[in-house]
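Let me give you the structure first, and then I'll get to my questions.
All protein chains but one are shown at their positions in the complex.
Chain naming follows the written order as A and B, and within any one chain the residues start at number 1.
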């Protein structure tokens, strides 16, 4: 049985090394390789793919600054941040209301929050495609109110889809944090002459902060790499980093450039995770 | 006590919550509703019909995609659950293990990294080493990203279970494997089941990786649905989506009910 200590972990390590770590090293190598003549790549060492993110060649073959990819990175960050913020704002009242119900009701409502998460992501995004389309419920309401053009294929449509996709990941940790609150704390707040909103701001919010922070990571990280919302609701016109990477391995076929963008995305995610780990460690050190 | 003085009550929060649940379920309801639309155009209601379900069930491409998805999901679930179970046993029962934190992070790695990056990485690796069997490629990739989903409920169950039971079993002359088979495994079974269910659903739902690794012969259900959406929305697509929604809801309810029952008993 002592050997199990070692052998029990071998399958997990083996699987992750073979399907994640080795491939990631190869992606890093490809990101500094040369573009193949017919797709694919040729081994080399060049920083060309990274330069392409910032510059493009003009008619004379000179490199000039070109913000088109930077705009995609900016849009990705902005949409992920907006998604996280909206999820936080929405999750607080919802999680609070759920947490203050009877135990039976609580279980039922949490079940209802998680349930859509089990439904295929593509079906959930497709549903919004129908609703926001020109013939859809919301689309027609928009037209009737005198709205210009279509709702689909805009950043707004993508944002709605992303919030819809990731909201359960925010509600659950916030709910867990609020549920742990001792109701006597609210009474103590009221007893010490605080209004409801003062209690919310000075008692509930600070104590719910760890749940919000956990939810923010759970939402922000996958939102950065999201693919389906920009592909379907953004209609391919409003690119995000996920779709940019995807397209380099499909039609455009510039693997080294795709690999370089993938590494930039990875770096962004790792930065967020490191920041979060440091925050958690500081908290641990204080406790 | 009147609500007037209930310090736990926040005016407006209830309304937001109701609106939230409406917003959460309206899209799903719309998909289901229009799947019974007789009209060819998705959003123009002209009468009730189940003909799109009949069309869906006769669609060979759909059934083929379903078969591929099931093959991949079942195999990946078995692999992921076994890998996760074995890792969870080691990680929860040996506090003094070297590299324990690192190993936990490694098992959970697919949750931390953007799926699109992993998908691209797998595609490059597989094409470099000449791994061309489409189905096998999908199974390997799915097994990896399903592992943390199987791992988390199993680990939670093991961590919540006192080590006393295993020690009691060994104290009563059970060899380590007997102790596992007769005591540990039956006690963590709800966790194993929940983990396997989660892994299965995650694999069935996956689009990004399956799309990236698709070789043409191995179109999974979400990839097939995506190709239909690209061609335009149709009521048949709604019928297929509805069937998928129902399947997901049944599996989710089953998994949650079983783990809830186990919690009450424990």
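FYI, contacts are C-beta pairs under 8 Å (C-beta built on N, C-alpha and C of every residue); 3 or more make two chains touch, one makes a residue touch a chain.
Keep in mind that, in the parts below, contacts and distances are computed from a predicted model.
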Quick one: the chain not pictured, UniProt calls it what, "Glutamine amidotransferase type-2 domain-containing protein", "Spermidine/putrescine import ATP-binding protein PotA", "Hydrogenase maturation factor" or "Cytochrome d ubiquinol oxidase subunit II"?
"Spermidine/putrescine import ATP-binding protein PotA"
For the chain not shown, touching visible partners are B
Which of these, B:56, B:106 or B:169, touches the one chain of the complex that we don't see?
B:169
From B:183, B:213, B:240 or B:256, the answer for touching the chain not displayed is B:183
Residue positions on chain B contacting the omitted chain are 162, 164-165, 167-176, 178-179, 182-183, 186-187, 265-266
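The rule is simple: only the chains that are shown with their structure count from here on.
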Round to the nearest whole Å and give the separation of the Cα centres of chain A and chain B.
18
Using the touch definition up top, name the residues of chain B that touch chain A in the complex.
7-10, 12-14, 16-17, 20-21, 23-28, 30-31, 34, 41-44, 82-84, 86-87, 89-91, 94, 97, 103, 106-107, 109-110, 112-118, 120-125, 127-128, 140-141, 143-144, 147, 176, 201, 204-205, 207-208, 211-212, 221-222, 225-226, 229, 233, 237-238, 241, 244-245, 248-249, 251-253, 256, 260
So in the complex, which bits of chain A are touching chain B?
1, 4-5, 8-9, 11-13, 15-16, 18-20, 22-24, 26-27, 30, 40, 90, 93-94, 96-98, 100, 107, 111-116, 118-124, 126-131, 133, 135-137, 164, 167, 183, 186-187, 189-190, 196, 199-200, 221-222, 224-225, 227-228, 232, 242, 245-246, 249, 255, 258-259, 262-263, 265-266, 269, 273
